[in-house]
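Here is chain A:
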Amino acid sequence: MLGEKVTVADKTAAPAPFEPKIVAFCCNWCSYAGADGAGTARKQYPANVKIIRVPCSCRVNPLFILRAFQRGADGVILCGCHPGDCHYMTGNYYTRRRLTLLMSMLNFMGVATERLRVEWVSASEGARFAEIMTSFVEQITALGANVKLRDLRCKK
Partner candidate 1 sequence: MVDKVQEQVEALRRLAHTPLQDCIQCGRCSAGCPVAFKMDLLPHRVVWELAQGNLETLLKATAPWQCVSCFACQNRCPRGVSPAAVMEALRLTAIRQQGANKYDAAQLEHFDPELPQQALVAVFRKFNK
Partner candidate 2 sequence: MQKIGVFVCWCGSNIATTVDVAQVVAAVKTIPNVAFAADYKYMCSEGGQELIHKAVQDYQLDRIVVCSCSPRMHEATFRNCAEQVGINPYLVEIANIREQCSWIIKDRAQATAKAIQLAKAAIAKVRFNTPLTPGESKVVKRALVIGGGIAGIQAALDIAEAGYKVDIVERQPAIGGRMAQLDKTFPTLDCSACILTPKMMDAANHPNIKLYTYSEVEAVSGFVGNFEVKIRQKARSVDAKRCTGCGICTEKCPSRKTSSEFELGLKTRGAIYIPFSQALPKVPVIDREHCLKFQTGKCGICSKVCPAECIDYTQQDEIITEHYGAIVAATGFDLLPLDKFGEYGYQDSPDVITSLEFERLTNATGPTEGHLVCPSTGKEPKSVIIVSCVGSRDTSGRGKTYCSKICCMYNAKQAMYIREKYPQIDVTVFYIDVRTPGKAFDEFYRRAVEEFNVHYIKGQVGKVLKDARGGLTVFASDLLSDKHLMLHADMVILATAVKPAAGARKLATMLTASMDNDDFFTEAHPKLRPVESPTAGIFLAGMCQGPKDIPETVSQAGAAAVKVVGLLAKDKLRTNPCVAHCQENICSGCLACEKVCPYGAITAETKTVINLAGVKEQRTVAVVNQTLCQGCGACTVACPAAAMDLKGFSNQEILAEVDALC
């Protein structure tokens, strides 16, 4: 929440089971519809995944992803239409190039690149959407909590 304080977990307390925070950016035409399809077909996937709707995967500024990591996200997944199927013709190709660059930047920053995934999910692939989300959550759970990007300057 805006204006909410970021609480740092008390290290002395008994560790709660790790529940990763995962943000999914989904394009409106394919992947968001695919997510709807997963729901309609009652395909279960972990509650950790929170979806943000964007018109096209190319609307996702890499800065949004960095912001998510900065705010404590453990994984970010970006879903768009399959190559060639973009509603806006070429949007997902831009995404593919931009995210390739972002991957190397994450590597440079010390964030495991496995924490960011790009998947193409079409509107008819509800079951696949659920499978991808389940596997991504499993992957992030196995990786554990993300490095903290947020308070290098402020913390004493």
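With respect to how the candidates were assembled, all candidates are chains of the complex that A comes from, given by their letters.
As a convention for this text, a residue touches a chain if its C-beta (ideal position, glycine included) is under 8 Å from a C-beta of that chain, and two chains touch if they have at least 3 such contacts; residues count from 1.
Note that the coordinates shown come from a computational prediction; the quantities given were computed from them, not determined experimentally.
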Options 1 or 2: the chain contacting chain A in this complex: 2
Interfacial residue positions of chain A with respect to candidate 2 in the complex: 1-3, 21, 23, 28-30, 32-33, 35-36, 38-40, 42-45, 47, 50-56, 58-62, 64, 67-68, 71-73, 81, 84-91, 94, 98, 122-125, 130
